[in-house]
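Only a single protein chain was left out; the remaining protein chains are all shown in position.
The block that comes next holds subunit A.
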Amino acid sequence: MTLLKVEGLNKVFGQHYALSGVGLEVKPGEVHALVGENGAGKSTFIKIMTGVYTLDAGTIQWKGAKVDIPDPVASRRLGINVVHQDRHLVPSFTGYENLFLGLDYPANQARIGVNWKAMKQQAEKLRNDLGVDIDLNKTADRMFPPEKTMLEILRAMMLECQLLILDEPTASLTDQEAEKLFALIKRLTEQGTAILYVSHRMDEIFRLSDRITVFRNGQRVATVNTSETDKDGLVRLMSNAEVKKSQKRTGISATEENVLELKGLSTKDGKVKEVSLSVRKGEIVGIFGLAGAGRTELLETIYGLREPAGGSIQLAGRRVAAPTPKRSLENGVVLIPEERKRDALILGMSIRENMTLPVLKRFSGLLKLRSRAERTEVNAWMQEMNVKAAGSEQMIGQLSGGNQQKVVFAKALLSNPVLFLCDEPTQAVDVMTREEIHRLLKAQADKGCGVLFVSSDLQEVLDISDRLYVLHDSHFVAELDNDGVTSEQVLGYCYSHGKGSEHHG
């Protein structure tokens, strides 16, 4: 008997298929692992199962009957629950109160207030049944990460839960803490609850799961029995089957001086640990890492948005003690942020006002802004960058994602950059713009700039970079000369450094 059977699932965002023709079966009591690169469609799949997104095509069968999941309530009513990577607890509530979030509190005799005693009994019974050892009187903000994870799982089990989706549940846990989680998973499956286990961590997947489904580019590549495959086989399935070897840009001499050099750079929160790297003049250096590996944080630290706690940053051989965005821009360091709308654009302002914000000084006369000079310069850049808009006074929020990104790049170029820090610069832009951005970065590198390029799209990193670093759990695990590197090799580095090599402080 199958618990969940999904067939022909499609989900389209704009013109992009996040999922196409996906099918999946989950049996009661099994641990079914779901793996794939970033952007393979795992999250979208989870969101459809939990009613956050609606599907565009396909059918969902639950215990043999066709069902719709229009909203999260419907999903919970069926018996599907999810524990997300990031916590969804009310910090000031106790464990008990968090358990009953969104549920009917047991009423007291007067039918007005809450029957706290019944509530506690109900929660304690569940806690005992599942053998979870946490103090539910504590408020969530005083709990440790594993306790929070357990609490969330308990909450998922408050209603009769037959399919529990765990999305990277061990992301913030140490080895011993993870053990407790695995014991709980075992108990749940013995009760007949099925687990859909999403993780990047190979050893966990092989230890826990019965079957593994691999997603790639929004499609299901395969579902295999865990006992019949191994790590290498799985990595091969996740990366592109047709092996495309990378090709190096020609004409870069390795003797060029460094634009950027990091030595043992760390941050206080441990999002960046002991990172050393160099970017030479005219070089495009790629950084690849799975989500949460600390890519954005690394760029932010170099740019001055995060405080470094150790190590050094050198720009063109000169040490920068405390970088700030302002100082970085003055030194010719520009950041193309990952979250364009949040960190790069002021949506209520015009293209002109957005573009010149970092370099207003250049356009200020004695007292006032020289608006004619400003306009001329902005128009020239709009033409240069081929920005499609009604004019420099158009509100930036009205442009397409691709054109917005071109403005972001023009804004960066206005600062006469010597070092580009690009965080997912081609995210949510059309193919044409993506090509243009690649061409632009290569042209800038040819002119002697250094480029540090972060992308979740491994193929893109391999396409554009001269050298690349593999980032895993906040530190580099490999540095590769991008000459004949395959995506399989790179993914191998990401996955071979699983739980065993980690030390949490």
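Note that a residue touches a chain if its C-beta (ideal position, glycine included) is under 8 Å from a C-beta of that chain, and two chains touch if they have at least 3 such contacts; residues count from 1.
One rule holds in what follows: contacts and distances are computed from a predicted model.
The chain not displayed here is annotated in its UniProt record as "ABC transporter permease", chosen from "(2Fe-2S)-binding protein", "Na+/H+ antiporter subunit C", "Universal stress protein" or "ABC transporter permease".
Looking at A:V73, A:L101, A:L357 or A:A380, the residue that reaches the missing chain in the full complex is A:L357. Although one chain is not drawn, the whole complex shows that of A:A344, A:M382, A:A478 or A:L491 it is A:A344 that touches it. Looking at subunit A, the residues touching the absent chain are 303, 305, 325-326, 328-330, 335, 337, 342-350, 353, 357-358, 360-361, 363-364, 367-369, 371, 389-391, 393-395, 398, 411.
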